[in-house]
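Up next, subunit A:
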Amino acid sequence: MMDLAVHAAGVGKVFPTKTGEVVALTEVDLEVAAGEFVSLIGPSGCGKSTLLRLIADLDQATSGTLEIFGKPAKRARIDQDYGIAFQQAGLLPWRTVAANIGLPLELHGTSKAERSTRIAELAELVGLSDFVDRYPDQLSGGMQQRVAIARALAAQPRLLLMDEPFGALDEMTRERLQSELTRIAAETSAAVVFVTHSIPEAVFLSDRVVVMSPRPGRITDVIETGLGEQRDEALRESAAFFDRVTAVREALHGSPVVRAGES
Partner candidate 1 sequence: MTDAATTMLPAPPTGRAPGPGPGERELPGWLRWVAPIVVGILILAVWIFWVDVLGTAPRMLPSPIAIAEEFVRRFPIILDDMKITATNALIGLVVGSLLALLFAGLAAAARPVDGMLAPLVSALAVIPIVAVTPILNTMFGASSQFGRQAVATIAAFIPVFVNVLRGLRQTRPVHRDLLRSSAASGFQTFRVLTLPTALPYLMTGLRIASSLAVIAALVAEYFGGPADGIGTAIATYAKSGRAALAWAYVLGGIIIGLVFFLVTTLLERLATRRSPA
Partner candidate 2 sequence: SGSGDSGDSGDDADFEPLSSIKLQLQWLPQAQFAGYYVAQEKGYFEEEGFDDVEIVPSGGDIVPQDALVAGDVDFAIAWVPKVLGTLEATGVELTDIAQVFQKSGTLQVAWKGDGITSVSDFEGKRIGSWGFGNEWEIFAAMAAEDLDSTSVSITTQDFSMNALLDRDVDAAQAMTYNEWAQILEVVNPETGELYQPEDFDVISYEETEGAMLQDAIWADTQRLEDDPAYADAAVRFLKAVTKGWIYARDNPEEAATIVYDIASNAEAAFPVGPVHQLWQMNEVNKLIWTGADFGLVDEAAWDKTVAGALSAKNQDDLELITTEPADSAYSNEYIEKALAELKDEGVEVAGEYTPIDVTLTEGGQ
């Protein structure tokens, strides 16, 4: 079992509101192996963000058990076993781009010199080398999100949690970052739990795609992509790829659909 990055069994989450309880998640069973790339996909409001927050120990499940690398979520958080990128960028407005990217390193006592090489590397990676001295309010929406991604990668965690990180990015940047992300995940053999609305993105990136359904939020299907290690441009045009995209689409929409060429 020590090989599991995430092990959720019967996890549920209920939000109390004035007008009654909202069941955001029920009976979620999910296992993510170390080094595995898993995408969560599903309609808006089905509990993807909620699940990610539970894994990150930012919220507590109301039922079920949840283990990260064999330990309670809280322990894993304290041990810094994961890095996270939120649905909103959440940059600290009084810090420059560089200081925002470097924050996790700073918190873990990385030396200054090491930190600045790493920051430069990451800024390069997300295409913001020219903007390291800017403040968040001077960036466009997509730029802010890229800073948040760089920040999540900074400490090279064993588990990456990403909530629609590429949502506000243009296609080219997005594709470049997709490739980079798979490369980084493979190199550091990090497990990734990735929330997205794009089926092709989910298929391209993942070893498994977890399909969720709302009201109450639950897992309805899990699709193995079985596309192997190679994640490159050629893959995007392979028949196996299209096949998997269709499979996810069907799982998601609950009926056979054949189509291509749109997001």
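Here is the rule we go by: a contact is a pair of C-beta atoms (placed from the backbone, for glycine too) under 8 Å apart; a residue touches a chain by one contact, two chains touch by 3 or more; residues count from 1.
Per the selection procedure, all candidates are chains of the complex that A comes from, given by their letters.
Please read all numbers here as calculations on a predicted model, not as lab measurements.
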| item | value |
| --- | --- |
| Chain touching subunit A (counting every copy) in this complex, out of 1 or 2 | 1 |
| Touching residues on subunit A, where the partner in the complex is candidate 1 | 53, 56-58, 77-80, 82-84, 86, 88, 90, 92-94, 103-104, 106-108, 135-137, 155 |
